[in-house]
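Complex shown without one protein chain; remaining protein chains in place.
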Amino acid sequence: MADPMRVRAAENGGTVDVKILMKHDMESGQRKDASGKTIPAWFISTINVKANGKDVFNGQFGPAVSKDPFLNFKYKGAKGDKIVVTWNDSKGDKRTDEATAS
Amino acid sequence: MKTRILYGVIIGLFAVLQGCSSSAKNEASTAAAPAGGAPTDEIEKYRAMIADGNPADLYEAAGEDIWKKPMGPKNVSLQKCDLGMGPGVVKGAYTQLPKYFKDTNQVQDLESRLVTCMTKLQGYDANEIIKAGFSKGKRKDLEAVVAYVVAESKGMPINVVAKHPKEKQAYQMGKESFFYQGGPMDFSCASCHASNGKRIRLQDLPNLTEQKGAALGWGYWPAYRVSSGTFWTMQRRLNDCYRQQRFPEPIYISEDTIAVSMYMAVNAKGGTMNAPGLKR
Amino acid sequence: MNQQRRSLMKYSAVFGLMASAGLISTAQAQEWNKAAFEGKGIDDVFKILGADSPDKSSAVTLNAPDIAENGAVVPVGITSTLKAEQMAILVEKNPSSLAAQFFIPAGTDSFVTTRIKMGQTSNVYGLVKADGKWLMTVKEVKVTLGGCGG
Partner (left out) sequence: MKNKLSILAFTLLAVAGTVSAATPFEKMMSSSFQAKGQAGLDRLDQDAAQKFCSNPVNLDGGGDPKTREKIQKENMATIKQPSDGKYLGDWKSGEKIAQSGRGATWSDKAGSVNGGGCYNCHQINIKEVSYGNIGPSLWNYGKLRGYSKEVVEYTWNRINNSKAYNVCSNMPRFGHFKLLNEKQMQDVMALLLDPESPVNK
C-alpha cells in the first residue's frame, strides 16, 4: 500500500493555503537499471482535492513531475474545512488522506 | 470517441460562460525573478524556493510511527530507547549526539545508538542492519526513525561536547581521520572542507574545521537529497563523501564514521540544528 | 419579438449545457489526459490542449528559478491576474513536453506551485486558460551540473 501524504492547510484572511507532499517514486520511464534495462514509467497521474465534499482542485501529472511530489494551491475557505486529498497512479494504485484547515 | 468530442464542445461552451460570469480577481502575482544575478545567488534563490515542502517530512511521519509501533522478535516499540537523555526522551536528544554511553562503553552517534536499541529492546540482529545497505531492509526503518528523532531537535542549539575520555579520544581520532589523505586522488575530508569560501561546481563547501562552517555542515544534515530523491542520514552522507574521496567503503556505524561525526559535531557546538535539511 | 424568442431559447439551451458541464468538467479533470501527456514537442501539446499558438500575456506569471541546482527538482509556480480555469506547465526539451495540467474550479485562486524534472536547460512554459482562451508566458531555466560526479 502506498505511504501516507503530508497535507497542511492553513486559513488566512478567508483563503486556505493547501500544501501537499505525496510519497511516490514518480518513475520517469527514462531511467535504466544496473543491467541497462529501462525502468518503466510509474507515476501519480491524477490528484483530486475536496474541501467539505466539494472539488477545490484537480491536477494531472505526467512522469516529469518530481519524485515525492509537492503541490501548493489556495482556495476561498474557512478554518475547520475538511480537506480530502486523493491521488491515483498509472498502475492503478491510489491513496487518500485528510486534513483539517487550521 | 464520439462522446469525448461532445464533452470537448460542451466544456468549451461552459468555459466561455464561466469566464464571463466570474469576475476577474486580482490574485497577487509574483514578479518574475530578475535575470542575470551571479550563479551562486541564483542557486540561493532556487534553494529558498524549494525550502518549503521538504519531502523529509514524509520520512519523519513514517519514523514516528515506527518508533511507536511494537516490532521485532520481541515485539516491543522503541519508546523505551535511551538516546542519551533517558529512556524514551526524543525531544532535543539529537543536539547532544554523538556521545559516550555507559551501557555499551562506546561513543555512539544516533544511528549506532538506534542499532543498539533495535538489538537490545526489539531483538533484531545488529549485523543484519549493518549489512543491509542504505534504504534497504531494517535499515530503511532506522533511517525513517532518524528523520523523526532529528526533527525533534530542529531549531535547538547543537550541544555536543567531548568530556568523557572516550569522547575526547573520538574527537582527536576524528580530526586525524578528517585530515587523512589517501586513494588515487590524494583526497582527505580536508581537501575540500578546511578553508573558507570554497566550492565544487556551484556547491558551497563549508569549512568544517571552524565553528561557523561546521554548524552549516552538521546543522543541515541529515537531509532529503534532491539528486537521489531519498532521505540521507549522516552515515549515508559520510559514506558518499568517502566514495567521492575514492576511498574504500566505510562500514556502517564504524568507529571512524562516528569519530568524524564527533569531530564535526563538537566543532559545530552553539550552532543551530536545522536538520532534516533539503540538499541538492 | 422574434429576437426575444431566439435569445430566450439560446439562454435555456446554454443553461442546460452549463448544468451538465459542471459534471463533465469534473470528469475531464479526473481522467488522465493521455494524448496531451504523450504529445511530443510544445506545438503538439498546444494543439491537443486546444491552445494552438497561445498569446504571450503579462497576466500570466511563471515563478521558476533562473538556475536549478538539480534538474530532478525544479520548482515551478504559475499565477495569473485572470481567473484561471486551467493551468499547464510545459518543458520544451523534455521527452514529453507536458509536465502537469491543473483544473481550477471557481473559488480556487489562480495560483499553483509544484516541482518538475528537467533533463537539460530548456524553456519552461506556463499556460493559463481564462475566459476560454489559453495564454502563456515562457522562461528559460538553466539546469547546472553539480557536485563532484558532474
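So that you can tell them apart, the chains are marked A, B and C in the order they are listed, and the count of residues begins at 1 in each.
The working rule: a residue touches a chain if its C-beta (ideal position, glycine included) is under 8 Å from a C-beta of that chain, and two chains touch if they have at least 3 such contacts.
Nothing here was measured: the structure is a model prediction, and the numbers come from that model.
By the touch rule given at the top, the unshown chain touches B, C in the complete complex. Among B:106, B:119, B:135 or B:191, only B:191 touches the chain that is left out of the view.
In the full complex, chain C touches the omitted chain through residues 67, 142, 144-150.
Although one chain is hidden here, its contacts on chain B can still be listed: residues 39, 169, 173, 176-177, 179-188, 190-192, 194, 197-202, 205, 242-244, 246-251, 254-257, 259.
As a convention for this text, only the chains that are shown with their structure count from here on.
The touch graph of these protein chains is complete, with an edge between every pair of chains.
Across the two candidate interfaces, A-B and A-C, the one carrying more C-beta contacts is A-C.
Centre-to-centre separation between chain B and chain C, using Cα means, comes to 35 Å.
Centroids of chain A and chain C (each the mean of its C-alpha atoms) stand 17 Å apart. Counting partner chains per residue, chain B has residues 229 touching two or more of them.
Each of residues 66-67, 70, 72 in chain A touches at least two other chains. Residues 15, 26, 28, 30, 45-46, 48, 55-67, 69-77, 90 of chain A touch chain C in their complex. Across the complex, chain B meets chain A through its residues 52-53, 55, 57-58, 61-62, 224, 229. Residue ranges of chain B in contact with chain C, taken from their complex: 7-8, 10-20, 22-33, 35, 37, 39, 42-43, 45-47, 49-50, 200-203, 226-227, 229, 244, 280.
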